[in-house]
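The other protein chains are all here in position, but one chain of the complex has been omitted.
The chains carry the letters A and B, assigned in the order they are written, with residues numbered from 1 in each.
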Amino acid sequence: MMQTITCECGHSNPYGTSLCQACGKPLKQDVEILSSMRYEGSARRSQTYKQTLVDKIWNFFSSVKVGVWLIVIILVAAAIGTIFPQETFIPPNVDPATHYESEYGTLGLIYYLLGFHNLYGSWWFILLLGMLGLSIIIASLDRGIPLYKALKTQRVTRHDQFMKNQRLFSKSSDVELDEIKYTLESLRYKVREENGNLFAEKGRFSRWGAYVNHVGLIIFLTGAMLRFFPGMYVDDILWVREGEKASIPGTSSEEGQYYLENNDFILEMYDKEEKKFNSALSSVDGEVAKNYQSNVTLYKTKENHTIGAEPELEKVKSGEIRVNEPFKFDSFALYQTDFKLNEFYKMSFELEEKATGNKFGKLTVDLHDPKKEYDLGDGYKVKIEEYFPNFVLNDQNQPSTVNNLPDNPAFVFSMYSPKTPEGEKAFVGIQKNIDSGENQFKMTFAGIETKDLTALTVRKDHTLWIIALGGIIFMIGVTQGLYWNYRRIWIKQNAGEVWAAAHTNKNWYGLKKDVEFLSDKTNLTPLEEKETASK
Amino acid sequence: MLKKNRFWFRSALLAILVVAVGYTIYNSMNEESGTYISKGDTAPNFVLTDLNGKQVELEDYRGKGVFLNFWGTWCKPCEREMPYMQRQYEKYKDQGVEILAVNVSETNVSVKNFVDRYRMSFPVPMDKQREVTKAYGIGPIPTTILIDKNGKVVERTSESLSEKKIISFMEKIKP
Partner (left out) sequence: MAEISSTLLYSAFIIYLFSTLFFAMSISDKKGKDAVHTKKWGKIGFISSCVGFAAQLGYFITRWMASGHAPVSNLFEFTTFFGMMMVLAFIILYIIYRTNGLGVFAMPIAVLVIAYASMFPRDISPLIPALQSDWLKIHVTTAALGEGILAISFVSGLIYLIRTVDQTVSSKKTLWLEIILYSLIAVVGFIFVSIGFKGVGYETTFEMMDDNNQAVKVVYDMPAIAGPSNGEQLDDSFGPLFRTPSWMNGVDASIKLNTFIWSLLAGAALYGLLRLILRKRIAAALQTKVKMKPDLLDEISYRAVAIGFPIFTLGALIFAMIWAQQAWSRFWGWDPKEVWALITFLFYAAFLHLRLSRGWHGEKSAWLCVLGFWIITFNLIAVNLVLVGLHSYA
C-alpha cells in the first residue's frame, strides 16, 4: 500500500520524497539538498516501487542516463550513415551489392554487408528512435507530474536546514520586511507572505519548458511515424513530354483522375557576359543554370474514370513550376525535379536508289508509335521489320534494346519498289546503314524532331501539419525553458535574526545580480555563495 | 488500488508504443505495401487495347482468376518467364484462369515480333501511356499480381518466376 511520510510541518509527502514538498526539510538522512533541488526533492515515481516487469521496463526508460545513452547511440549511428553515401544517393542503375565494393574497396563492402547503406531506414535505427520516444514520454511523466505537485504545494516558510543549505544564503538582523517585499516586487518577483516570512518567485513557467518541448518532440515523432501509414503519403515521379498529357500517379479517386499537360519546359543559363558574375562564371567550365521551369496545365477526368480508357478531360488550371516554387492542387504538390532535353521524337527517312541518287518519297517514323508499313505510292513502300528504341548488341551479338526509351533508335527496314518487289532488307541506326551489299535501294536519314521532357515529383503529405505543430511546440518549450529561469528567494524570521536564501535552476549570475540589488537597497546582509557549489 | 491503476496505465502506454513502433518498422520494411496496390486490396479496374486491337477490361474477368503480369520486350527476366507462362496458360485457361500480360509502354512493332517469336496466345494489353503501370505502382518489371475470382489481390511479386512457381500461382487463383 501507498505509504506517505509526514513531515514535522504537517505536510504528508508521497513515499520516496527526499525534501518535504511544503517546507523543504530533508526527509531522509544524507540528502544533498542542492542536487535534490533539480526536481524539488520529489519522489520520481519510477524509483519508488520495483515490482513487476512492466515497472522494471518503465524504470529503465525513466532514467535520464538511459535517455542520454540513446541520444548518443543515435548520434553515432547517424554519423556512421554519412561515411559513405546512402543507397538513395548512389546512381540509380547500379547494383549496390557491387557498387560499394568497387567504389570504396573492402571498407565499402563491409559497410554494405552490415546494412549501413540503408542505415536510416533499417529496423534497428527506427527502433532506436522509438526507444528514444519512449524514454522521452516516460522520463517526462515521471518527473513533470511530481515536480508540478511539489512546486504547487511549496510553502512560504521553509525549514532551517533547507535555508542553510542553499547556495546563496545570509543571516542579518534589523531588516525592514516591507522594504524587502517592495524591492522584490520592483524586480517583478511574485511575493507571498506568511507569519512574517517571505517567499518571492519569478519565472516558474520556465520550469515547464522541458516538458513542453518534450511534448513537441513526441508530436513530431508521431508525425514521422504516420508517414508509413497507408494513405498519408504519396511520393512519385512524373515524366511528361512537351505537348503531352499524362496522368498524375496517386491522384486517382472516384471523383476522377488528374492529368497534367507539359506546355513547355524552359531551361535558362546565366549569361557569361553579365558583369556582376563575370569572374565567377569565367572560372567554371560549363554554364551555370539560372532557371528550370515547366509551364503546365492541370486537367481532371469525369467521375468514375476507368484507368487506361480515353480520358474526358476538363481543364482545372494552368501554372508554372520552378525549383522552390511547387504547383499545388488539392492536397498535392508538384515539384520541378529533373528534365531531359532533346529526346528523339520523330525520325525521317527517304527511300533512295543507290545508283541514281533518285528519291522516292519520305517517311516520318514516330519513335513512340511506329507504323508497321509506310506506303510511298507508285509501288514504293517501306516496312519496319524490327525496331530497337535503344539499340545495343547483346551478349550473343544479336541486336536488341536496352530499354523502351528511344535514345538510340535502330530499325530493320524492308524496302519495296517496282524494281524490287521481293523487298530488300537493311539495318539502319544512328550513323549505321548496313545491308547485304547487293541492295539497289537504301534509307537515307532526312532529319529528326526532338522534344524536351520534364520530371516532376508528385507529393502528398498529410503528416506535415503534425510535424509543423510538433516543431512549433518544441520551439516554444525550448525557448521557455532556456530563455527564462525560475528564481526563488526566501526570507525567514528566525529567533531575532532574518535568514535569506536564494535558488535558481540555472543562470546563477542573474540571480546573484538580483540578490545584490536586494541587499544594496535594503539592510539585508549580502547573500554569500558557497564555494563548492559548482564543483 | 493505486498500484493496480499504475500497472494498467503503464502496461497500456508501453503496449501502444510497442505496437506503433512495430507497425512503423513493419511498414518501412515493405515500403510498397503501404502506398500501392497490394495483397488484400481490390484490384482497380482498367481498360486497355491489346495487340490485336481488342478492348480488354479487367472487370470482365470477374469470376475467373487473373494472372496479371507487367513486362517489356527488353527485360531479360520477363523474356525467361514467357514460355513458362504460355505453357501453363494452355493448361489452366480451361480451368478459369486468364493471363493478362500488360506491356509497359512499347511499340506494336516490337511487341508483335516478340509475341510471334514466343507464340504467346494470351491477351497482351498495351499500356502505352503507362496509365495502368502508374495506377498499380509498378516499379521494376516483371511484376506479377494475382487476382482471385472476386477481384481481390492475393499476391504481388517482382521476382522472375520459375515454372513451378507459376503452377503454384495458377492453383492459388483457380476458382
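The definition used in the following text is that contacts are C-beta pairs under 8 Å (C-beta built on N, C-alpha and C of every residue); 3 or more make two chains touch, one makes a residue touch a chain.
All values reported here derive from a predicted model rather than from experimental measurement.
Remark: the absent chain touches shown chains A in the intact complex. The chain omitted from view is touched by exactly one of A:Ile467, A:Ala501 or A:Leu518, namely A:Ile467.
The residue from A:Ala333, A:Ile448 or A:Leu469 that touches the chain not shown here is A:Ala333. Residues of chain A that touch the chain left out of the display are 35, 38, 64-65, 67-68, 71-72, 74-75, 78-79, 81-82, 85-86, 88-89, 103-105, 107-108, 120, 210, 235, 270, 274, 276-277, 279-281, 283, 288-292, 322-326, 333, 335-337, 457, 459, 464, 467, 471, 474-475, 478-479, 482-483, 505-509, 534-535.
One rule holds in what follows: only the chains that are shown with their structure count from here on.
Residues of chain B touching chain A in their complex: 2-3, 6-7, 10-11, 13-14, 17, 20-21, 23-25, 27-29, 34-35, 44-48, 57, 72-74, 104-110, 112-113, 125, 127-132, 134-135, 137.
Note for the complex: chain A touches chain B at residues 1-2, 49, 52, 54-55, 57-58, 121, 123, 126-127, 130, 133-134, 137-138, 225, 228-230, 233-236, 246-247, 249-250, 252, 306-309, 368-370, 372, 384-390, 400-404.
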